[in-house]
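Handing you this structure, nothing more for now.
The complex appears here without one of its protein chains, the remainder shown in place.
And then chain A:
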């Protein structure tokens, strides 16, 4: 679109390209409003942004420079009659603080510590050491989210992405497994039936107890309500679940703390379980190219719609959207992705006529790669996490190399109608791939890190 073709009148101006802003922008443009969507930053998605490693370093630098308070300029001379000046808040420096690269220059990086429970470990005796210099050099192969979040596969964001058909602009992957850190080891959390079956840490009796608990807790029983207001942990204990099962259920499945009341613990356990199996053996999805994809997808949808609608010139609103509520997940994920950056992937046109619920075409082919999922997985040991006691769920991780991007067998969540013809059950598994983003509430004693990179 040449510059002179850009409309000069707008119905709505939206500042910021965070998730909430982008959703509103997409919604407005879909109902025919002309939207001007602005962002003061040079990148999309505000705190939802994803960066390459090098991009992240630059961002940290800027962030530290920006912290100086800006002087308030006097704009009154420019105001016309009837106009009111609204000061925009400063960059939300409050939500992200104390950002600094964790790696001190010149320090010799230690080798990655072996992860005892990671099965891929045994098959690959010599893990490559990764040095800071290498990271910088290979920086383009990572997508690092400022804020790590995963989407619950039956959460409201997934629903929204499906309904709005915005999901077509992104690709998603199902998290392959969930790990937990306990007693000095990283262990896989058995959460699905297949995991429980395959688990080597659980005795058969524990397997039975866990499965029975997981199946029975889906229904509300009097026994459960008797525990209302009492800690979930107490409930778990009274179910004769051993210590390791309690740990898995409390910290990795319900993702609550020891004093969370039973009803809350059960609710989040159920939510977790409901999300299982929709796209794979874990309840979480993540955008293949980083979380920054999601706001961008909404922006793309917005842009696509705009072209289709006419002009009504009265300025109906000047919307100011408060920053997205910044809840954090107690999960630490680090999407380190390779592949084309988000920029190359945007720009789907010709979708203006697609309405929610309509069948959309798949606009991106998926590269088939024969790689085994396990090869593509990398667990990033974060020594920060180590110090952080028991509460963290480590997730999985992502292919390091380009060839892995779409590799994992069956782990790519995607819409492919050819495949669906072969399988009547999973077929229309939802054209959609997206997921929802629901963040479990951040509990006080969980420290959340963002901007952490590999701290060897």
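The definition used in the following text is that contacts are C-beta pairs under 8 Å (C-beta built on N, C-alpha and C of every residue); 3 or more make two chains touch, one makes a residue touch a chain; residues count from 1.
The rule we apply is simple: contacts and distances are computed from a predicted model.
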UniProt protein name of the chain not shown, from "Exoribonuclease phosphorolytic domain-containing protein", "Geranylgeranyl transferase type-2 subunit alpha", "GINS subunit domain-containing protein" or "Queuine tRNA-ribosyltransferase accessory subunit 2": "Geranylgeranyl transferase type-2 subunit alpha"
Options A:27, A:130, A:196 or A:267, residue touching the unrepresented chain: A:196
Hidden partner chain, residues of chain A it touches: 162-163, 193-194, 196-198, 204-205, 207-209, 211-212, 357, 409-410, 418-419, 421-426, 428, 430
